[in-house]
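With one protein chain removed, the remaining protein chains of the complex are shown where they sit.
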Amino acid sequence: MPDLNAIKAEAKRLLAEGVVEVVVAFKPGDTPLHPQPAFFTNVDEVENLVYDGLCQNNLATFLTRLPKTKKVGMLVRGCENRSVNALVVEKQKSRENLYLVGIPCEGIIDWRKIVERAGEAVLAVNENNYVVEIETRDEHFTFSKNELLHDSCLRCVHPTPLSADILIGEALPEGNLAIARKAVEEFEAQTIEDKYAWFQKEAERCIRCYACREACPMCYCTECFVDHIEPRWTESGATPAGMQGWHIVRAFHQTARCTDCGACERACPMDIKMTYLTEKLNHDMINKYNFEAGLDTQTLPPFATVTLDDKNRFMA
Amino acid sequence: MSLKPKIALFQCQWCLYSPTDQEWVDSQLPENIHLIKTPCTGRINPLYVLNAVQGGADGVMISGCLPEQCHFKTGNMAARRQLEEFNDFLDYIGYEKSRMRFVWLDLQDRGIIQKRLAQFEKDLEALGQASNLVTRVKVAEGGQNA
Partner (left out) sequence: MNLILEKQALPGLLQSWREQYDVYVPQKMERFSHFMPLTEESVLVTGEPHNTRIPPKALFLPMTETLVKFTRFGGYEDAQQNVQPRVVFGIRPCDAQAIQLLDTSFIQEGYTDPLWLERREKTITIGLGCHQPCHNGFCTTVGYGPFNKSDLDALLTDLGDTYLVETLSEAGEACFQDLSPASDDIYEHALEIQQIAHDQMPVAFETENLKEKLEQNFNSKFWEEVSQSCLGCGVCTFLCPTCFCFDIVDETQRKQRVRNWDTCMFRTYSLEASGHNPRPSRVERTRQRLSHKFVYWLDQVNQIGCTGCGRCVRYCPVGIDIRAMLRQAQTLPFEVSHAV
């Protein structure tokens, strides 16, 4: 775990020296399982800052909600850093107005995995050196952190922020792309009927609350395609056509933009799996165009660039 | 399959405007082919394709100009990148990849699309009717299929 005091000191410095107007980070939640994103604007508040494995949101999602010219300091992990970069590529924020405090990420704990193992009455969660101790109303549990990590984090390739202004803690080794690809390959190897059955089962639990959309840093459209009235792109209700349409198009809009942070899946109140969709698209982009979203702040995603090198592909 | 497969044909307007092809479009277009003319393949939003698929299209054909011949310079290239990926993506969740086909036409071509459609139709017949992702309410139940 990175040193919390070092993070606080840095956040205080940023505010005190006027480098930024607001620091986006986390504060303790009212339940131990849910730390809350927080916006610190003065030095005194920063004492309240927390950071642990349960901080499940991708803070970059708040970037497009703050005024464009505001100077923002942000706590970023590997995936968040890439999301920020992708937003800079899409001109949603200029890099000069950002100060990124990088944290090498040891993975985000999926609170559902805690509830599954320890029940809901969790009173305290302590995390130390890849061991998570959980205090519930009646019992005490000890888990290895790997057991509780969110699926996206288990296949994380870039845990260390790539372009943070300051890194707090030691950089972690890069993940293995081949391991990351395994889940997608396994899914792909199924028969077409099985694939559809799985997709159907997952999509049709949807209640269309759009938590996945709101939790995603790349979903910043003022008007989402599902909110259009004329023309109506997908059915509005909780019908198979509407729910499948939503999941297909939401995922597809993330092509070459998704950083596989998994915030969508963690936000879902119905436990719908959806990173298997975006992961497929991510790996296709790597295979076809050797592109990963958010590795830098210049490279345009494949769908925004066309070259005549594509010519040969036409005849396939 | 007793009935002919339903095909949604997304056609760029710039490569099907010879008089013979136009006549075919106007008077000889088979009933099982639903022609959607677009100003350019670059205008084909994946949502259009999804609508066709959900509405019960057994196959989707996308036809446009060859590279370097696009009326809007790069519309076809952008479309190719995006729709090809969309095709792969739909395959990943249950709509066979071979149900979507791309045809790239030279501006000078005449009568090619008909031949390609006939071939596509034959291949689709072998595949059978599409059922995955067909979720729109059927006509008999008060809905409207493609």
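Letters A and B mark the chains as written, and numbering starts fresh at 1 in each.
Throughout what follows, a residue touches a chain if its C-beta (ideal position, glycine included) is under 8 Å from a C-beta of that chain, and two chains touch if they have at least 3 such contacts.
Not measured: the values here are computed from a predicted model.
Considering A:153, A:267 or A:285, the position touching the chain not shown turns out to be A:267 (whole complex). Touching the missing chain, out of A:133, A:193, A:227 or A:296, is residue A:227.
Checked against the full complex, the one of A:20, A:38 or A:183 touching the unshown chain is A:38.
Touching the omitted chain from chain A are residues 29-31, 33-39, 56-57, 61-62, 112, 116, 119-122, 137, 205, 207-211, 213-215, 227, 232, 235-239, 242, 266-267, 269-271.
Convention: only the chains that are shown with their structure count from here on.
Contact residues on chain B toward chain A in their complex (touch as defined above): 46-47, 50-51, 54, 66-68, 74, 77-78, 80-82, 84-86, 88-96, 102, 104, 132-133, 135-137. The residues of chain A lying in touch with chain B in their complex are 187-188, 192-193, 195-197, 199-200, 225, 233-234, 239-241, 244-245, 248-249, 251-252, 255, 277, 280-281, 284-285, 288, 302-303, 306-308, 310-311, 313-315.
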